[in-house]
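Quick one: this structure, given as structure tokens, is what I'll be asking you about.
With one protein chain held back, the other chains of the complex are shown just where they sit.
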Amino acid sequence: MNSTPVQGKPGPHVGLFVTCLVDLFRPSVGFAAIKLLEAGGAQVEVPRAQTCCGQPAYNSGDRKNAVAIAKQVIETFERFDYVVAPSGSCAGMLRLHYPRLLADDPDYAERAEAIAAKSYELTSFLVGVLGLKEVDATYVGTVTYHDSCSSLRELGVKEAPRKLLLSVAGLSLVELAESEVCCGFGGAFAVKYPEISTAILDAKLHDIEGTGAKAVLSGDLGCLMQIAGRIARENAGIEVRHVAEVLAGMTEDPAIAAPRQKREGNGQRQAARLQKSSRRRARRCGVAKGVA
Amino acid sequence: MAATADDARKKIFDRIRAALGVASLDRVRKAAVERRLARHPRGTIPARAKASREEPIALFTDMLRKQGADVLRVASGKEAVAAIASYLGTCNLPPRLRMGKDPLLAALPWREAWDIERNFGAAEANDRATLSRAVTAAAETGTLFLVSGPDNPTTLNFLPEAHSVLVAASDIVGSYEEAFDRLRAIYGEGRLPRTLNLISGPSRTADIEQTIVRGAHGPRRLHVLILG
Partner (left out) sequence: MLNVKRGFIDKRRAAKAKLPEFDRLRAEARELKDHTLSHLDLYLEAFERKVIESGGQVHYAPDAAEARAIVLQLCQEAGAKLVTKGKSMVSEEIGLNAHLKAAGIEVVETDLGEYIVQLRGEMPSHIIAPVIHLNKETIEADFRRAHQRLPHGRRLDQAQYLVAEARQMLREKFLAADIGITGANLLIAETGSAVIVTNEGNGDLTAALPRTHIVVASIEKLVPTLEDAATILRLLARSATGQEITTYTTFVTGPRRERDPDGPDAYHVVLLDNGRSEMLGNEFADMLRCIRCGACLNHCPVYGGIGGHAYGSVYPGPMGAVLTPQLQGIDRARDLPNASSFCGRCESVCPMDIPLPNMMRAWRERDFARGNPPLSERLALKLWAYAAKRPRLYRLLAAIAVRNLARRGGARGSLRTLPFVTAWTGTRDLPAPQGRTFQSLYARAQSRKR
């Protein structure tokens, strides 16, 4: 169960691509990622010179800046064995789009291909490369999982997060009727076309509510902020977290868009109560450790 | 704006060749095109179409029925005529049929159904029932192949309320490709009749609230008889 790396041989050297949203909005996800990667036997380093993967520029048609940022990312991360991001969209950017962006650049084309080949979304890296089969964490309640479009369709991530979630003590997973449908975030799309974004979001929220789950998880913070933002606005009382937080047993912090203190209102009170009890349980069970 | 038809034609071809970056006299390209046209290579044929001798008929029947046609297998011409007469009765249609000069249809023992009035030629507006013969059929999707001409005028397929189609069991093949090869045998390479109709059920529409309704413009009923 415990995979200490073979005596004397260090685990793979992983550069953590934090992602701008995690960096700015929810650092706890970054720390959860590190915890999981180390539990899987990796040596994690977080290069300081990282900012953004360049998606905002790329998807807005600003190729010049997208290229500039991509080169910067390549320069910062190419020395690692692997580049891992707690985000399907950022990992997808590196894996699929950097080679396309730099295909005609004599200096960077090959380097882009090289980094693409070793870039991964977090859960697929844990399961597919580190061989993690389970985690030692507790989270009591029913959760549902939203597959981000980039994770699903750009990277083929589907089973990895579910495999790990099913090993979380106390957790039962119920599938959305339409887990593969967009949440409406789409990056800048969410603010450029807010009505359409919200219409798509409401369909997703309807689906989430239909599962009766206490919490909704995903591997992409953009999706999560979109979903949490509407849940908070509608007072829907469903907890929203990044899957890494749950897998790492780090759910003491308030959920996304959730209040920091106890408040009136069904949803928040229940959420706070459950948070407290899960914190207690996590302390009892100890640190996440199970590996191949 | 192009001044003449030739100008317009030249304009388009020039644009295409410019976009592709090719010259009009490129032997390699010409050869590739001629080769494909002459050889007409087949792509993947679905496994279900590559069935054994008896299975095409079972598959054919099953698919057509699912698509809303009435399908009956008859062992003889006598049975066929009886089935046609019976069908007209069931549909509450007068014993009147329009058909073409198809020899197989003409050779059916019509005296056995002496009260059926048979008219010939292209369909007319108030023909309520017609009879055609399918030259071949593809079992893979329950699809009849009917060809235009004096034997089976095309309008017979579309104007009536009820369309009966006779197909010889030996003419039912598995795949579209085999059906096309049969047509090539009849019409020659690179040639088709004026109209080839692939018919896989009675006329239908789902345009209104996705509710399927029969008889949108073509026949409400399709009656298929497999002979032999």
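Each chain carries a letter (A and B) given by its place in the written order, and its residues are counted from 1.
The definition used in the following text is that a residue touches a chain if its C-beta (ideal position, glycine included) is under 8 Å from a C-beta of that chain, and two chains touch if they have at least 3 such contacts.
Here the structure is a predicted model, which is why all the values come from computation and not from measurement.
**Q** In the full complex, which of A:Glu38, A:Asp62, A:Glu78 or A:Asp105 touches the chain missing from this view?
**A** A:Asp62
**Q** Identify the residues of chain B touching the omitted chain, counting contacts across the whole complex.
**A** 1-2, 5, 8-9, 11-13, 15-22, 24, 29-30, 32-33, 36-37, 40-44, 46-47, 63, 67, 100, 121-123, 125, 141-143, 148-150, 153-155, 157-159, 175-177, 180, 190-211, 213, 215-219
**Q** Determine and list the chain A residues touching the chain excluded from the picture.
**A** Residue positions of chain A that touch the missing chain: 18, 20, 22-28, 30-31, 46, 48-52, 54, 56-63, 65, 68-69, 72, 100, 149-150, 153-154, 180-182, 184-201, 203, 225-226, 228-230, 232-233, 253-254, 256-261, 263.
Everything that follows uses one rule, which is that only the chains that are shown with their structure count from here on.
**Q** Just curious, how far off is chain B from chain A if you go by their C-alpha centres, in Å?
**A** Taking the mean C-alpha position of each chain, the two centres sit 55 Å apart.
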